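Complex shown without one protein chain; remaining protein chains in place.
Order of writing sets the labels: A and B. Residues in every chain begin at 1.
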Amino acid sequence: MNIEITFETITFAIFGVLTLAGGIGVVTTRNLIHAALYLIVSLFGVAGIFILLAAPFLAAIQVLVYIGAIAILIIFGVMLTRGMTHLPERFNRQGGLAAVVVIGGFVVLLVGVILPVWGPNGAVAAEAQPIFMTTRDLGIALVDKEQFVLPFEVASVLLTAAMVGAIAIARDDESRD
Amino acid sequence: MVGCISDLSACLIDAGIGPGLAGFLETLVGTLIVTLLPLTLVIILVWIERKYSARVQDRVGPNRVGPFGLLQPAADAVKMITKEDITPAGADRIVYNIAPILSALSVILIWAVIPFSPVHIGVDLSIGVLYFFAVGSVGALAVMLGGWSSNNKYALLGAFRVVAQLISYEVPNILAALMPVMIAGTLSMQGLVHAQAGMWFAISLPLSALLFFISSIAEVGRTPFDLLEAESEIVAGFNIEYSGMKFGLFMAGEFLHVLTIAILTAVIFFGGWLGPGVQEVPALGWLWLAIKSTILYLLALHMRSTLPRVRIDQLMSFNWKFLVPLSLVNIIVVAFLFKLVQELGLTPAADETTNIIANLPQTFILLLGNLAIIGGVLVYLRGLGREQRLANEMAAAVDEDVEHHPHHDEEVAAAAVAD
Partner (left out) sequence: MVSLWVYLVLAAALFSIGAFGVLARRNAIAILMGVELMLNAVNINLVAFWRFVRPDGGSENMFGQVFTVFVFVVAAAEVAVGLAIIISVYRSKRSVIAEEVDLLKW
């Protein structure tokens, strides 16, 4: 196997390490605020991966939605449940079992991913061509009546329903007048 | 020499430097300018801001250090750096130190996509406007982390308020910036400027420009929306525990943010670097952009020194009950009118986009739509104001009645309630 050291490889390595290290931080840190910060690091790494994959629009949305909204929402959630931020026990009773299951699952995935490349059949991995203007194509695909306009509308209904539901559930009964 | 300003790498290759090195040097110089320019500008901005608000408030302002007090910012910087750097007990050290950096970073990163002239831009991303909003959302995160890590309940309360304000005002801000994007058909900053070659968006979409500017002022946290770090509110807000240069970073980020949104408003709505002579001498773009953004910047400063501060509930209801519905109506009307213009074939032809005459029909129709919305809102507000005034007069009349018949005040109050 020959790995060329190019700009793309280095960038991929940096963002890949950010993604995985952040992910490990999320599941192992005791302090939940720190876990949320690691989550942001990990999500930022995924945004970088999107840019490498020629999807800049998704990268910007990733930062805007995940870091700007979801991570802040999670930090709010952690702060509103004070006293639960530092639990003495991080993992539940089945923690060890879960680790074994997850590692087993990862190995299965790895075999499934790598076997087609290096296995007896040796399928050659596709080479990606340079592409441009994916943002415009994405926009057209989302509102094209032949394609995704119906799921698009359903998604907005889902967001509205989620908003109403979240407000209704989290509302404080005592402050009702 | 002039050629070197427009195309550095070609100039360097002429001087006998290899193409690879020349390209690298050009990128390096560009990166340094984009990062260092805002940091240097902050020093001047502090002076301008203090001097300007002093003059508005009939004071002299800084005048001791250097001519016209020009060296005052330097003295301030020295003071900030030499102050004791205190980390409160029980603070989360790492997060506490990251927050000010993130805060300044979220502003400086925006400069990467600002087009200064036809050829000078950090990087012309195909998603420039979206990048601006994505980076800006990191600012809210910095505030949240700073407030939480200080281990101070007032800082935390202040941070909650700030984040609520930032997230709320992001909605009309994005919705307002959507209009030029829709008409230009691109998210790239240079594309937006080129789309205004025939007519500025500020003229065809005045309402969007106004909404964008107002909600940007709120995003920055400037008067009249400055209760997040007002000196008299919750002990100065989320940054109460910060001292020395860390506080300085928060302040620098804020000062710089005001100029940044002035520049962005100039780019998105006032034609950016467009101006006479830019096609021949691209470097002139810097001058035109500087003039436009300085005017907008002084407008923001003037708002700061003249307007009173609003309360937190007024702040929130102004956003959710006024700005957001207005932006939504604006989107629907502008989108409809733009489609109408397209269907009627009134859009300027592809080779005439820079011709002002060819742009007039489209501009006229969009402007008319905007004026109709503004007029409708004014009429509605007038009706609302009259209703309130009548209610106040009724209440005053009841009060007078109470004064005339002190024995019957309970009955009168009951009658007023029944009314």
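Definition applied: contacts are C-beta pairs under 8 Å (C-beta built on N, C-alpha and C of every residue); 3 or more make two chains touch, one makes a residue touch a chain.
A quick note: this is a predicted structure, and the numbers were derived from the prediction, not measured.
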Chains on display which the left-out chain touches in the complete complex: A
For chain A, residues in touch with the removed chain: 4, 6, 8-9, 12, 16, 19-20, 23-24, 26-27, 32, 35-36, 39, 42-43, 46, 49-50, 52-55, 57-58, 61-62, 65-66, 69-70, 73-74, 76-78, 80-81, 83-84, 87, 89-92, 94-95, 98-99, 101-103, 105-106, 109-110, 113-114, 116-117, 125-129, 131-134, 136-138, 140-142, 144, 147-148, 151, 155, 158-159, 161-163, 165-167, 169-170, 172
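Throughout what follows, only the chains that are shown with their structure count from here on.
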Averaged-CA centre spacing for the pair chain B and chain A, given as whole angstrom: 30
Footprint of chain B on chain A - complex, ascending: 33-34, 37, 40, 56-57, 60-61, 63-64, 67-69, 71-72, 75-76, 79, 133, 135
Interface residues, chain B side, partner chain A - complex: 92, 95, 125-127, 130-131, 133-135, 137-138, 140-141, 144-145, 148, 156, 163, 167, 170, 187
